[in-house]
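Structure provided below as structure tokens; questions to follow.
What follows is an incomplete set of chains from the complex, kept in their original frame.
For clarity, chains are labelled A and B in written order, and residue numbers in each chain start from 1.
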Amino acid sequence: MILADSNVLVDLTTDDPQDQTAVLRWLREVASVNPQNEMEVVLYGRGLALVVSGRSAMADEVTQAAGRPHVSFKVCEIAMRNQKVDKSQLLPNVATVPDGIGEIVARQKEGWGYIKAIAH
Amino acid sequence: MILADSNVLVDLTTDDPQDQTAVLRWLREVASVNPQNEMEVVLYGRGLALVVSGRSAMADEVTQAAGRPHVSFKVCEIAMRNQKVDKSQLLPNVATVPDGIGEIVARQKEGWGYIKAIAH
């Protein structure tokens, strides 16, 4: 199924290693099937653990994935304030959005597909 | 990101305290960013535990949240029958819908954003 214009929003709110591994695998697999589609991972709540330097168990994989074209990682700034995480602590290539849920809803309105990341 | 017309449907099917806490926090945070947007929590399966009097560990928070403008809690009546929960057992301000999944699908068709509530 080669689909044009099938952008994918992934919603990650857990810090389970199986969920984290699954998200990184999905990014590779979607890119292999539909290399022109946009993929965006929105992280809030416990999801932040994946992208905070010194806390992430998959820092290299995240930095590499976030540096690829058509892939973005966006961290909720409300969650960052709640958890006292500063932008300087985020892994390279990881961006922020003012409001993670607002970002997700906005993407859905734009026609992006939504995938909740749970694998455990 | 101040978005107009970005209504949010939250789907809760677990009774994990972390998920319950996250839902109540998200309701406050969405309201603080987008106070005019509608937020609706649909509860079915184990999700019912949050809104049943005597079972909920967060009864006061739910009653308060459900009493705010633009927030509604809607319990699936099929799940209530399966679990022998009567409407009289629901916390104040909590409403019901005939079919939780039907409600979720209908809201998505109306353009609401969908968020699956998992934080554990």
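The working rule: contacts are C-beta pairs under 8 Å (C-beta built on N, C-alpha and C of every residue); 3 or more make two chains touch, one makes a residue touch a chain.
Just so you know, these numbers come straight off a predicted model, no measurement behind them.
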item	value
Number of copies constituting the complete assembly, 2 shown	3
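Following the convention adopted for this analysis, only the chains that are shown with their structure count from here on.
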item	value
Separation of mean Cα positions, chain B and chain A [Å, integer]	25
Residue ranges of chain A in contact with chain B within the complex	11, 13-14, 45-46, 78, 97-99, 101-106, 108-109, 114, 116, 118
For the chain B and chain A complex, residues of the former touching the latter	1, 3, 6-8, 18, 22, 26, 29-30, 33-34, 111-116, 118-120
